[in-house]
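The complex is shown incomplete by one protein chain, all other protein chains being positioned as in the whole.
What follows is subunit A.
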Amino acid sequence: MNKHYASAAEAVADICDGATVMIGGFGGSGAPIELIHALIDAGPKHLTVVNNNAGNGHVGLAAMIEQGMVDKLICSFPKSKDPTAFSERYLAGRIELELAPQGTLAERIRAGGAGIPAFYTPTAYGTELGEGKPVAEFDGRPYLQERWLKADYALIKAELGDPYGNLTYRLAARNFSPLMAMAAGQTIAQVGRLVDAGGIEPEAVVTPGIFVNRLVEIADPAQEEVLNQAEARYP
């Protein structure tokens, strides 16, 4: 078994036009900047992207949107300190937005990875985000039906990875990544350090390797917030 790829470029090379791509991270925390930038270099178009946000500044997801690679974004909060990459395109009608409450977004991704096609949640009942969704009552309370979300690829960032794809995450950077790893056909993880088998204690594994297909080692990965403070742009 060898899930190790030599470079981010090789790991994302087959992501083609029209693919659905989940991207881990909450704001900059856990954003796989190097994988995203490699995808920008590869340049597939008409992508549907699933992320909690819509990018910040002119790096990472914001840069992907600026390059015109994204036709549709599924997210909960498309605002940030500098959301212009998304907001200008959205207000001009050049990018589609599917807005989902944050917990519903997370659970839809989890459901996609767990083989649960739909579930019921109280969230958004009676609001414009619930319009048109089937309603059912359980124990006297109304709930909305929500559907699973799956993707062709997931790009995620982890701290440690071993050759089997077992992963750990740093601090609060795990957020959506363990869920997205489950919900994608091909999960591509950039890891800060690739360790030998046994280098991660089995009790410490957060994402088991069965959910991970490709690993790239990126030591000292970039932080979106730090890049933005330096007013960086990509490419």
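Some observations on this one:
Operating definition for what follows: a contact is a pair of C-beta atoms (placed from the backbone, for glycine too) under 8 Å apart; a residue touches a chain by one contact, two chains touch by 3 or more; residues count from 1.
Criterion: contacts and distances are computed from a predicted model.
Comparing "CoA transferase subunit B", "Outer membrane protein beta-barrel domain-containing protein", "Ferredoxin" or "Lipopolysaccharide export system ATP-binding protein LptB" against the UniProt entry of the hidden chain yields the protein name "CoA transferase subunit B". Touch with the chain omitted from the figure is made, among A:G43, A:G68, A:G103 or A:P235, by A:G103.
Screening A:T20, A:S76 or A:Q190 against the full complex identifies A:S76 as the residue touching the chain left out. Contact residues of subunit A toward the unshown chain are 26-30, 52, 76-81, 83, 86-87, 90-91, 97, 99-104, 106-107, 109-110, 121-129, 169-179, 206, 223-226.
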